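Here the complex is missing a single protein chain, while all its other protein chains stay put.
Let's look at chain A:
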Amino acid sequence: MIDLKGYGPELLDGAVVTIELAFLSLALALALGLIGASAKLSGNRLATGIATTYTTLIRGVPDLVMMMLFYYGGQVVVNMLSDYIWETYEIDFFFQFDPFISGVITIGLIFGAYMTETFRGAFLAVETGQIEAARAYGFTRLHTFRRIMIPQMMRHALPGIGNNWQVLLKTTALVSIIGLTDMVRVAEEAAKAERMPFHFFIPVAFVYLSLTAISELFIKWLDKRANVGVIQGG
């Protein structure tokens, strides 16, 4: 077993932070993706326009730049807001914009855009006959969405969600740059203090590697379940 020079518990805490960050961002990304895809397919010009602008903007800007914009800019906005609330209502309101929250918001927003594209493709893959049948049974739009569209599109969306999740997991490393004490940050500090970069970064790399490997297996299993009713050719 390698000697982590007493940084072991900290690294473990950092790993937990990384995982929490990844799951919360995934939840936000999935929600945004569903909303975005529905907006793109709604036929409403305004909704389509907003969703298209959102996905185009996000895909043009690096994740790190966006993260810094939200982290440093977010604090400025919160400060202005709290000043305004103090001046108008005399309520003392302060909110520290921490790296974890800006990390979740940024990663969620970025992958929400990718998920929008994934879900859009998956929704389009659901046969129109299914939707017509649901209408014929008197399902409301929401009901059709929940009972017919979601279960059937999941099969098509899963590979895309899987890919996005793998990329998302690796993107969480960036939040260490704006100061979140995740495992990358701990490893960096330890490596600098002990002057042993390989000693600390390689174990962290292997944690990421095992996380992606485990996710791969889990996604394969989910995929098998989602495709249980489908006979594959070949």
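Quick notes on this structure:
Basically, a residue touches a chain if its C-beta (ideal position, glycine included) is under 8 Å from a C-beta of that chain, and two chains touch if they have at least 3 such contacts; residues count from 1.
As a convention for this text, contacts and distances are computed from a predicted model.
The listed choices are "Phenylacetate-CoA oxygenase subunit PaaJ", "Sarcosine oxidase subunit alpha", "Potassium-transporting ATPase KdpC subunit" or "Arginine ABC transporter permease protein ArtM"; the UniProt protein name belonging to the chain that is not shown reads "Arginine ABC transporter permease protein ArtM". Considering the whole complex, the residue from A:126, A:177 or A:219 that touches the absent chain is A:177. Against the chain not displayed here, chain A makes contact via residues 57, 59-66, 68-69, 72-73, 75-76, 170-174, 176-177, 184, 187-188, 191-192, 195-198, 201-202, 204-205, 208-209, 212-213.
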